[in-house]
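For this view, one protein chain was removed and the others were kept in their places.
Up next is chain A:
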Amino acid sequence: MPGAIYAEGLVKTFGDVRALDGVDLDVPEGTVLGLLGPNGAGKTTAVRCLTTLLTPDSGKAVVAGIDVLKHPNEVRRSIGLSGQFAAVDEYLTGRENLQMVGQLYQMRAKEAKARAAELLDRFNLLDAADRPSKTYSGGMRRRLDLAAALVVSPPVMFMDEPTTGLDPRNRQQLWEVIQELVAGGTTLLLTTQYLEEADHLAHDICVIDHGRVIARGTSDQLKARTGGERVEVVVHEREHIPTASEVLRGFGKGEVAVAEHTRKLTVPVTGGAKLLAEVIRELDARGIEIDDIGLRRPTLDDVFISLTGHAAELTDEGGAEGAEGTDAQTRTKSRHGKEAGK
């Protein structure tokens, strides 16, 4: 049986650009799918197709058991949309915004009013309820935006980069709200550029690039694909890099990646903490002063780099080039990843 969000072979082209190039998704009821990818990968286009805002050129989409292409208005009753493109009116107060959205979900004025009050309370916006939302802080606006998506307690939620641009404290708060929602049985599709966010919130992760799903699985499964743990060393003096590199090569199970300007060396290893102790002793014996050393499990960042050949945050061309020029480590890893992935 297909999940609460199901897509098969979604294709959407804008002129010559294939924004979606055959995307399949299946999100079981009550779970969170993290759609991960850089800007322009097709995440937002996928969400727009699934939320009836765009009609795909071909493919099939079913949300909450309803065919999106055949019955868009029925789908709209069962979904909530929040994030970078579903905004609130900045000149209306928080309360007016929520009441308006409630009424447009076809609630009676009185119900919409009661529901707005309830949501303002739940999202800790009561004090600011009667101020134009223009005066809200970034975090408050996101909370209002999320509240607007939850007016009818929809069984399926879509959140497009819900925490982009938020400070860590607000991000943490929003994560807690999202986790509460999912605990209550809501199915959620979340797009994000923050790998940490997908790691934290999503049961399953789809990595998308150039309109195609290039990997899917749980966070652990994806990390396992990138290989095991690594030792990471930051040496104090730049002159010590060659010697440290030689030491690490002796212990490692692969090539040593070196980031010159941060004086950081990384090598894949097996053997865990015991090996780490040996590395420290050896470096000490050679008189190499170290600023930092640790055993590092692969993060989703590593996964992303190895799958796509570029870091997630570095999206525009200039940024990516700049990063490649300065960070040898990224380059080494990405080359490895591409080979391993194929």
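One rule holds in what follows: a contact is a pair of C-beta atoms (placed from the backbone, for glycine too) under 8 Å apart; a residue touches a chain by one contact, two chains touch by 3 or more; residues count from 1.
Following the convention adopted for this analysis, contacts and distances are computed from a predicted model.
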| item | value |
| --- | --- |
| Record-based protein name (UniProt) of the chain missing from this complex, from "Anti-sigma regulatory factor (Ser/Thr protein kinase)", "NADH-quinone oxidoreductase subunit J", "Transport permease protein" or "Chemotaxis protein CheA" | "Transport permease protein" |
| Selected from A:111, A:229, A:255 or A:278 as touching the chain missing from the view | A:111 |
| Residue among A:84, A:179, A:243 or A:299 touching the omitted chain | A:84 |
| Chain not shown: contacting residue from A:96, A:196, A:229 or A:255 | A:96 |
| In chain A, positions touching the absent partner | 48, 51-55, 73-74, 76-77, 79, 81, 84-92, 96, 100-101, 103-108, 111, 114-115, 117-118, 121-122, 132, 148, 152 |
